[in-house]
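Missing here: one protein chain of the complex. Every other protein chain is in place.
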Amino acid sequence: MDDYPNELRYTKEHEWARLEADGKTVTIGITKFAVESLGDITQVDLPSEGEEVRKDAVFGTVESVKAVSDLFAPVTGKVTKVNSPLRDSPEYVNEDCYDEGWMIQVEMKDPGELSALMDQPAYTKYLKEQDEK
Amino acid sequence: MTQHRYLPHTDDDVARMLGVVGKPTVEALFSHIPERLRAKRPLEIEALDEGALLAHLGMLGARSQPAIGAVSRDGAALSFLGAGLVPHTIPTAVDMLLQRSEWYTSYTPYQPEVSQGTLQAIFEFQTMVSEILGLPVANASMYDGASATAEAVLMAERVTGRRRVVFAGAVHPQYVETMRTYLSAEAATAEQLADVERHVGIGADGRADAAALEKALASIDDVACVVVQQPNFFGVVEDVARLAKLAHDRGALLVTATAEPVAFGVIAPPGATGADVAVAEGIGLAIPPTCGGPGVGLFAARADLVRQLPGRLVGETVDKDGRRGYVLTLATREQHIRREKATSNICTNQGLIALAFTIHMSLLGKRGFTEMARLCLAKTEYLKGKLAALPGFALPFAGPTFNEFAVRVRGGDAVRVVEKLAEEGIFAGVPAAAPVLGNASSKNDRDLLLVAVTERHSRADLDRLAARLDEVAR
Partner (left out) sequence: MSDRTTKTGTPIETRHLLHSSRPIFEQGAPGRSGASLPPLDVPSVDPAALFGDGARATAAALPEVSEVEVTRHFTRLSRWNYAIDLGLYPLGSCTMKYNPKVNERAARLPGFAGLHPLQPPSTMQGALELMWRLEKCLCELGGFKRVTLQPAAGAHGELAGVMMIRAYHAHRGDGAKRTKILIPDSAHGTNPATCTANGFQVLTLKTGADGLLSPPAVKEAIAAHPGEIAGIMITNPSTLGVFEEHLGEIADLVHEAGGLVYMDGANFNALLGKVRPGEAGVDVMHINLHKTFTTPHGGGGPGSGAVGVGAALEPFLPTPTVERDDSGHYRLEFNRPTTIGRLRSFYGNFGMFVRAYAYIREMGGAGLTKVTEMAVLNANYIRARLVEHYPLAYDKPSMHEVVFTDKRLKKETGVQTLDVAKRLMDFGYHPPTIYFPLPAVTGGAGALMIEPTETEPPETLDAFCDAMIAIADEAHKDPDVAKNAPHQTALRRLDETRAARTPKLRWTRE
C-alpha cells in the first residue's frame, strides 16, 4: 500500500476522497498521516445513511486513547453508505486506512468540489511543509 | 521559633538556593508582580502549635452533640436520623486500612504503573456497585447521591436528545433542588426551567401515583427521563417495574435515586426492575456521617450507555508482558480531553470514600449485606408496630417500607417533639417540615416525622423511642 495513493484526493485536515465509477459518489477516510498522529484508534463516530454533510464541516469524530479528532467533510452531499463494521472494529482504520478503514460514501451535490482538493503531489508537499514548521 | 515542621528550609538552605537561582532575596522572586495587584497588608491569621490547635478543635467539637458515637453511646445521642443519610456500623478495620498513607496520600491514577492499588480497588468498587444496583456498568463514583442524580438526568438528555424530566412521587427535596440547579444551567429563563420539570404526586399508599404518571407522560412530549427515589423520601418501596414500563412506552429512560443502598439487600435492585440508570448515596456504608460529607455517589447504567457515562472509569487490561492490570479508560468522554464536548465537567471521583465503601462491602460480603438488610427490616417493622399502637400516632402510608418510614405524631407538631427529645439526647428523626431540609420542606406536613432504623438500634432503643415519643407528644 502506498503511503498516499495516487488516485486519491486529499484535504488539509488529512481526509482522503476517492471518486467511484459512477462519477458522482466519493468514498471518504483518513490518511496515513492522520492515523500515525492519532495512534491506536479506539472509536469512530460516523453519521447515518441519508444524512447531509457539508464541505469543511464536521461529520464525525475519531478517537484514540488520549485524543478526539473531528472529521471534516471534503465535499457536500448525502451519505449513501457507512462502514458500520468500524463501530466494533475501529482498528481497521489503523490496519488499512485506504481500504478496509474507509468511513463513509457520499453522493456529491457538486462533483466540481472534488477538483478543489489536493492531489497526491500537492498533499505530500503540504505534509513536508507542516513538518518543517 | 520561626522554623515550621512542614517547611524544611533553614535560612542556610534558602541562601544557598537563592545563589543557584541567581536572586538576591526571596522577595525578588515576586518582584515582577505589579504593585496594583499586590496584597495591601499582611495576612491576619494567628498560628497555633499542635497542642493549642487540638485544644481549639476539641473545644469546637465539644460544642456539638454527635448523633453517632465513636465507640459507645457515651456522649452521643440515640439517633434515628435518616432523610438522605442513614449511618450504619462501620467496622474498625475500614478506617485502619484507609489510614495507610499509600491510600490517602496518593494521587489520581493517571500513571497506571505506579497506581495499581488504587486502580484495582476502583475496579472492585465498580463491580460491587454493579452487583448492588443490578446494572452491568458502574463508574468510579460521583460526588454524592444528589449530584449523581443530576448527572443521570443530564445523561438521559444526551442519550434521548430530549429535555424534560418528570419526578415521580416523593423524591428527596435536596435531590430535586440539586437537579433544578443543574437544569437551570441549560434553561435560559425561569419559564423554560419550569417547563422542563414536572412532578407527579403520591397515592394513598405513599408510592408514586402510577395512573397520574401515565396521564402526565401522555400529555407532554420530549421527556428524557422519569426519576423515582427507591425507597422514596417517605421510606416507601416503589413499584419500579411498573413506572419503568410507563417511561419506556413513551421513549423515556427510568432513573432511580437511592439514599439507602442497603435496601437492595432485600428488595429487587433497580436493574432488575427496568431502571436504565441507577444512582445511590454510599456515605452511610463507608465512613461516619461527618456532617454530611464527603459522600460517595454510586452510579450504574445499561451496558450500551457506557460511552455517555460521566465520571471516571477503570478497565482491565494487560501490560506488555501479558500480566493483568488496570487503567483509567474511555477517558475521551471526560473534560481533560473533550473539553467543551465532555459528558460532564467532573474531574475528581470520591476516591478514598469509594475505597472505604469497597473495604466495608468486602468485610460484609454476600451474606453480611443481606443480613444487615434483614436486621434493618425486622427492627423497622417492630418499631412501626409499636408507634402505630401509640394513641394519636398513625402510619400514614400503607405501602411497604425498608428501614425508614413516616409517622404522624400526636399533637400535629413533629418539629416541636423532635426539639424536646433532643434536649434529652434523643434525635427522634427528621420532621418532614424541618427547616434544615431546605426551603421546600415548609410545604410538607407538619405532623410527619421520618424515622430511620438500622442494625445499630437494640430492641431497648426502639422501646425507649416509642415510650419517649408517647410522653412528649401532646
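We just call them A and B in the order they show up, numbering each chain from 1.
Rule of thumb we're sticking to: a residue touches a chain if its C-beta (ideal position, glycine included) is under 8 Å from a C-beta of that chain, and two chains touch if they have at least 3 such contacts.
Predicted, not measured: the structure shown is a model, and the values here were computed from it.
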Sole residue of B:P294, B:P396 or B:G411 that reaches the chain not shown, by the stated touch rule: B:P294
Per the touch definition above, residue among B:L313, B:A433 or B:L449 touching the missing chain: B:L313
Residue of B:K215, B:K366 or B:R474 in touch with the missing chain, whole complex considered: B:K366
Contacting the left-out chain in the complete assembly, out of B:H56, B:K215 or B:R474: B:H56
In chain A, positions touching the absent partner: 39-40, 42-43, 63-66, 90-91, 133
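Everything that follows uses one rule, which is that only the chains that are shown with their structure count from here on.
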Chain centre separation (chain A, chain B; CA means) in Å: 46
